[in-house]
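Of the protein chains in this complex, all but one are displayed in their positions.
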Amino acid sequence: MGWIGETIDSIKSLQIRHVLSQAVSLGMIVTSALIIWKGLMCITGSESPVVVVLSGSMEPGFKRGDILFLHMSKDPIRAGEIVVFNVDGREIPIVHRVIKVHERQDTGEVDILTKGDNNFGDDRLLYAQGQLWLQRHHIMGRAVGFLPYVGWVTIIMTEKPIIKYILIGALGLMVITSKD
Amino acid sequence: MDWQGQKLSEQLMQILLVLFATVAFVTGYLMGSFQIMLFIYAAGVILTTLITVPNWPFFNRHPLQWLDPIEAEHYPKPQPVASKKKPTKQYQK
(Lines give C-alpha, C1' and ligand atoms only; values in the text may rest on other atoms or scores of the structure.)
Protein backbone atom coordinates (compact mmCIF):
# COMPACT_ATOMS: atom_id res chain seq x y z
CA MET A 1 0.00 0.00 0.00
CA GLY A 2 2.87 2.34 0.77
CA TRP A 3 4.15 1.93 -2.74
CA ILE A 4 0.80 2.87 -4.26
CA GLY A 5 0.51 5.87 -1.96
CA GLU A 6 3.97 7.01 -2.98
CA THR A 7 3.10 6.60 -6.64
CA ILE A 8 -0.04 8.68 -6.24
CA ASP A 9 1.94 11.32 -4.36
CA SER A 10 4.52 11.47 -7.12
CA ILE A 11 1.78 11.90 -9.71
CA LYS A 12 0.26 14.72 -7.64
CA SER A 13 3.57 16.48 -7.27
CA LEU A 14 4.22 16.62 -11.03
CA GLN A 15 5.51 19.87 -12.38
CA ILE A 16 5.14 21.10 -15.94
CA ARG A 17 8.87 21.10 -16.55
CA HIS A 18 9.09 17.54 -15.28
CA VAL A 19 6.17 16.39 -17.43
CA LEU A 20 7.74 17.97 -20.48
CA SER A 21 11.10 16.31 -19.91
CA GLN A 22 9.36 12.96 -19.47
CA ALA A 23 7.43 13.51 -22.69
CA VAL A 24 10.66 14.28 -24.53
CA SER A 25 12.38 11.16 -23.22
CA LEU A 26 9.35 9.06 -24.17
CA GLY A 27 9.49 10.59 -27.64
CA MET A 28 13.20 9.73 -27.83
CA ILE A 29 12.45 6.07 -27.08
CA VAL A 30 9.72 5.90 -29.72
CA THR A 31 11.75 7.64 -32.40
CA SER A 32 14.88 5.61 -31.76
CA ALA A 33 12.82 2.43 -32.15
CA LEU A 34 11.52 3.82 -35.43
CA ILE A 35 15.05 4.70 -36.55
CA ILE A 36 16.29 1.18 -35.84
CA TRP A 37 13.37 -0.34 -37.77
CA LYS A 38 13.81 1.95 -40.81
CA GLY A 39 17.57 1.46 -40.68
CA LEU A 40 17.10 -2.31 -40.79
CA MET A 41 14.77 -1.82 -43.76
CA CYS A 42 17.51 0.06 -45.59
CA ILE A 43 20.22 -2.48 -44.80
CA THR A 44 18.24 -5.62 -45.60
CA GLY A 45 16.27 -4.14 -48.47
CA SER A 46 13.16 -5.88 -47.25
CA GLU A 47 9.85 -4.26 -46.41
CA SER A 48 9.69 -6.01 -43.06
CA PRO A 49 13.17 -7.16 -42.00
CA VAL A 50 11.90 -9.23 -39.08
CA VAL A 51 8.89 -11.54 -39.15
CA VAL A 52 7.33 -13.78 -36.54
CA VAL A 53 6.37 -17.31 -37.52
CA LEU A 54 2.65 -17.69 -36.93
CA SER A 55 1.91 -21.24 -38.08
CA GLY A 56 3.45 -24.65 -37.67
CA SER A 57 3.73 -25.33 -41.38
CA MET A 58 7.54 -25.21 -41.30
CA GLU A 59 8.02 -27.45 -38.27
CA PRO A 60 10.34 -28.76 -37.03
CA GLY A 61 12.53 -26.08 -38.58
CA PHE A 62 10.56 -23.06 -37.49
CA LYS A 63 8.06 -23.23 -34.68
CA ARG A 64 5.28 -20.81 -33.86
CA GLY A 65 6.79 -17.84 -32.08
CA ASP A 66 10.23 -17.97 -33.69
CA ILE A 67 11.67 -14.85 -35.26
CA LEU A 68 13.13 -14.76 -38.75
CA PHE A 69 15.46 -12.16 -40.16
CA LEU A 70 14.81 -11.41 -43.79
CA HIS A 71 17.15 -10.27 -46.45
CA MET A 72 16.19 -9.11 -49.92
CA SER A 73 19.19 -9.14 -52.18
CA LYS A 74 19.44 -9.03 -55.95
CA ASP A 75 20.60 -12.65 -56.00
CA PRO A 76 18.29 -14.96 -57.92
CA ILE A 77 15.96 -17.16 -55.92
CA ARG A 78 16.86 -20.85 -55.93
CA ALA A 79 15.20 -24.05 -54.84
CA GLY A 80 15.57 -24.87 -51.16
CA GLU A 81 15.62 -21.30 -49.92
CA ILE A 82 13.04 -20.24 -47.38
CA VAL A 83 11.19 -17.22 -48.66
CA VAL A 84 8.51 -14.96 -47.30
CA PHE A 85 5.84 -14.13 -49.83
CA ASN A 86 2.62 -12.22 -50.14
CA VAL A 87 -0.30 -13.67 -52.04
CA ASP A 88 -2.78 -11.25 -53.64
CA GLY A 89 -5.88 -11.07 -51.48
CA ARG A 90 -4.15 -12.36 -48.35
CA GLU A 91 -3.17 -10.07 -45.52
CA ILE A 92 -0.53 -12.12 -43.77
CA PRO A 93 2.74 -13.09 -45.48
CA ILE A 94 3.67 -16.77 -45.57
CA VAL A 95 7.07 -18.33 -44.82
CA HIS A 96 7.69 -21.45 -46.93
CA ARG A 97 10.41 -23.25 -48.83
CA VAL A 98 10.95 -23.02 -52.58
CA ILE A 99 10.68 -26.41 -54.28
CA LYS A 100 10.58 -25.45 -57.97
CA VAL A 101 12.24 -22.70 -59.93
CA HIS A 102 11.90 -21.96 -63.64
CA GLU A 103 13.93 -19.02 -64.83
CA ARG A 104 13.11 -17.59 -68.26
CA GLN A 105 15.83 -17.57 -70.88
CA ASP A 106 14.96 -14.23 -72.51
CA THR A 107 13.53 -12.02 -69.78
CA GLY A 108 15.07 -13.56 -66.69
CA GLU A 109 11.68 -13.73 -64.98
CA VAL A 110 11.17 -16.54 -62.54
CA ASP A 111 8.30 -18.87 -61.74
CA ILE A 112 8.49 -20.21 -58.21
CA LEU A 113 6.56 -22.91 -56.41
CA THR A 114 6.70 -23.21 -52.62
CA LYS A 115 5.77 -25.74 -49.99
CA GLY A 116 5.75 -25.84 -46.19
CA ASP A 117 8.08 -28.50 -44.79
CA ASN A 118 5.30 -29.80 -42.58
CA ASN A 119 2.55 -29.69 -45.23
CA PHE A 120 1.69 -32.58 -47.49
CA GLY A 121 1.11 -30.77 -50.72
CA ASP A 122 2.58 -27.72 -52.39
CA ASP A 123 1.17 -24.25 -51.91
CA ARG A 124 -1.02 -23.93 -55.02
CA LEU A 125 -4.08 -24.17 -52.77
CA LEU A 126 -2.87 -21.17 -50.79
CA TYR A 127 -2.23 -19.02 -53.83
CA ALA A 128 -4.90 -16.84 -55.39
CA GLN A 129 -7.53 -18.61 -57.49
CA GLY A 130 -5.99 -20.00 -60.64
CA GLN A 131 -2.46 -18.89 -59.72
CA LEU A 132 0.11 -21.55 -60.48
CA TRP A 133 3.39 -19.77 -59.77
CA LEU A 134 4.80 -17.03 -57.63
CA GLN A 135 6.71 -14.28 -59.39
CA ARG A 136 9.55 -12.19 -58.14
CA HIS A 137 7.28 -9.36 -56.99
CA HIS A 138 5.41 -11.64 -54.59
CA ILE A 139 8.60 -12.35 -52.65
CA MET A 140 9.28 -10.08 -49.69
CA GLY A 141 12.59 -11.58 -48.73
CA ARG A 142 14.43 -14.73 -47.85
CA ALA A 143 15.03 -15.96 -44.35
CA VAL A 144 18.72 -15.78 -43.45
CA GLY A 145 18.77 -15.92 -39.67
CA PHE A 146 16.72 -17.29 -36.89
CA LEU A 147 16.02 -16.66 -33.22
CA PRO A 148 13.78 -18.99 -31.20
CA TYR A 149 10.86 -18.09 -28.91
CA VAL A 150 11.30 -14.29 -28.90
CA GLY A 151 8.28 -13.82 -31.17
CA TRP A 152 5.89 -15.13 -28.54
CA VAL A 153 5.75 -11.62 -27.10
CA THR A 154 4.09 -10.29 -30.25
CA ILE A 155 1.84 -13.34 -30.66
CA ILE A 156 0.51 -12.93 -27.13
CA MET A 157 0.02 -9.22 -27.64
CA THR A 158 -1.95 -9.60 -30.86
CA GLU A 159 -4.10 -12.41 -29.53
CA LYS A 160 -4.77 -10.97 -26.07
CA PRO A 161 -5.02 -7.18 -26.52
CA ILE A 162 -5.74 -6.68 -22.80
CA ILE A 163 -2.19 -7.72 -21.94
CA LYS A 164 -0.91 -5.19 -24.44
CA TYR A 165 -2.89 -2.37 -22.81
CA ILE A 166 -1.80 -3.43 -19.32
CA LEU A 167 1.82 -3.47 -20.46
CA ILE A 168 1.59 -0.09 -22.17
CA GLY A 169 -0.16 1.34 -19.12
CA ALA A 170 2.46 -0.02 -16.73
CA LEU A 171 5.29 1.29 -18.88
CA GLY A 172 3.63 4.69 -19.11
CA LEU A 173 3.18 4.82 -15.34
CA MET A 174 6.82 3.91 -14.85
CA VAL A 175 7.98 6.64 -17.21
CA ILE A 176 5.74 9.24 -15.52
CA THR A 177 6.70 8.32 -11.97
CA SER A 178 10.41 7.70 -12.45
CA LYS A 179 12.50 10.32 -10.70
CA ASP A 180 15.68 10.74 -12.64
CA MET B 1 21.67 -0.98 0.99
CA ASP B 2 24.32 1.73 1.33
CA TRP B 3 26.54 3.29 -1.33
CA GLN B 4 29.44 0.85 -0.84
CA GLY B 5 26.99 -2.04 -0.83
CA GLN B 6 25.47 -0.82 -4.09
CA LYS B 7 28.88 -0.63 -5.74
CA LEU B 8 29.72 -4.10 -4.45
CA SER B 9 26.45 -5.61 -5.66
CA GLU B 10 26.77 -4.05 -9.10
CA GLN B 11 30.34 -5.28 -9.55
CA LEU B 12 29.41 -8.71 -8.23
CA MET B 13 26.51 -8.87 -10.72
CA GLN B 14 28.67 -8.02 -13.70
CA ILE B 15 31.55 -10.29 -12.77
CA LEU B 16 29.31 -13.24 -11.92
CA LEU B 17 27.21 -12.96 -15.08
CA VAL B 18 30.19 -12.65 -17.40
CA LEU B 19 31.91 -15.50 -15.58
CA PHE B 20 28.88 -17.79 -15.86
CA ALA B 21 28.37 -16.87 -19.52
CA THR B 22 31.99 -17.74 -20.29
CA VAL B 23 31.91 -20.98 -18.34
CA ALA B 24 28.59 -21.97 -19.91
CA PHE B 25 29.78 -21.21 -23.43
CA VAL B 26 33.08 -23.05 -23.07
CA THR B 27 31.51 -26.11 -21.42
CA GLY B 28 28.70 -26.18 -23.96
CA TYR B 29 31.12 -25.93 -26.84
CA LEU B 30 33.49 -28.56 -25.48
CA MET B 31 30.69 -30.99 -24.67
CA GLY B 32 28.98 -30.19 -27.93
CA SER B 33 25.66 -29.48 -26.33
CA PHE B 34 23.64 -26.31 -26.62
CA GLN B 35 21.35 -27.47 -23.83
CA ILE B 36 24.13 -27.76 -21.27
CA MET B 37 25.20 -24.23 -22.11
CA LEU B 38 21.68 -22.91 -21.52
CA PHE B 39 21.28 -24.84 -18.27
CA ILE B 40 24.57 -23.62 -16.80
CA TYR B 41 23.79 -20.08 -17.81
CA ALA B 42 20.25 -20.21 -16.40
CA ALA B 43 21.56 -21.56 -13.11
CA GLY B 44 24.18 -18.81 -13.08
CA VAL B 45 21.59 -16.09 -13.67
CA ILE B 46 19.38 -17.40 -10.87
CA LEU B 47 22.32 -17.61 -8.48
CA THR B 48 23.42 -14.08 -9.38
CA THR B 49 19.87 -12.83 -8.82
CA LEU B 50 19.80 -14.42 -5.38
CA ILE B 51 23.16 -12.94 -4.43
CA THR B 52 22.89 -9.41 -5.76
CA VAL B 53 19.22 -8.44 -5.86
CA PRO B 54 17.87 -8.92 -2.29
CA ASN B 55 18.92 -6.46 0.38
CA TRP B 56 21.39 -8.71 2.22
CA PRO B 57 22.93 -7.49 5.50
CA PHE B 58 26.47 -7.50 4.08
CA PHE B 59 25.47 -4.69 1.71
CA ASN B 60 24.69 -2.55 4.76
CA ARG B 61 28.06 -2.42 6.54
CA HIS B 62 28.75 1.24 5.80
CA PRO B 63 25.74 3.20 7.00
CA LEU B 64 25.59 6.86 6.03
CA GLN B 65 26.77 9.34 8.69
CA TRP B 66 24.27 12.16 8.74
CA LEU B 67 25.22 15.52 10.21
CA ASP B 68 23.87 16.28 13.66
CA PRO B 69 20.77 18.46 13.60
CA ILE B 70 22.57 21.60 14.89
CA GLU B 71 20.71 23.93 12.59
CA ALA B 72 17.35 23.17 14.09
CA GLU B 73 18.55 24.05 17.55
CA HIS B 74 20.18 27.33 16.52
CA TYR B 75 17.35 28.58 14.39
CA PRO B 76 14.09 27.35 15.82
CA LYS B 77 11.27 27.05 13.28
CA PRO B 78 8.79 29.89 13.28
CA GLN B 79 5.68 29.06 15.20
CA PRO B 80 2.77 27.76 13.15
CA VAL B 81 0.47 30.50 11.95
CA ALA B 82 -2.52 28.80 13.47
CA SER B 83 -2.34 31.01 16.58
CA LYS B 84 -2.62 34.13 14.41
CA LYS B 85 -5.53 32.84 12.44
CA LYS B 86 -7.70 32.16 15.40
CA PRO B 87 -8.28 35.82 16.22
CA THR B 88 -9.23 36.57 12.59
CA LYS B 89 -11.78 33.83 12.73
CA GLN B 90 -13.14 35.33 15.87
CA TYR B 91 -13.42 38.68 14.11
CA GLN B 92 -15.58 37.20 11.46
CA LYS B 93 -17.84 35.68 14.04
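We call the chains A and B, going by the order they appear; numbering starts again at 1 in every chain.
Here is the rule we go by: a residue touches a chain if its C-beta (ideal position, glycine included) is under 8 Å from a C-beta of that chain, and two chains touch if they have at least 3 such contacts.
Heads up, the rule we're going with is that contacts and distances are computed from a predicted model.
Matching "Trimeric GatFAB AmidoTransferase(AdT) complex subunit", "Translation initiation factor eIF2B subunit delta", "Methyltransferase domain-containing protein" or "Signal peptidase complex subunit 3" against the UniProt entry of the left-out chain gives the name "Signal peptidase complex subunit 3". All shown chains touched by the missing chain in the whole complex, by label: A, B.
Shown as candidates are A:38, A:78, A:136 or A:160; the residue that touches the absent chain is A:78.
Set against the missing chain, the residues A:128, A:147 or A:167 yield one that touches it, A:147.
Contact between subunit B and the absent chain runs through residues 1-3, 6, 9-10, 13-14, 17-18, 21, 24-25, 28-29, 31-34, 37, 41, 45, 48-49, 52-55. On the side of subunit A, touch with the chain left out of the figure occurs at residues 60-61, 78-82, 97, 99-105, 108, 111, 115, 117, 122, 143-148.
Criterion: only the chains that are shown with their structure count from here on.
In whole angstrom, the spacing between the mean C-alpha positions of subunit A and subunit B is 38.
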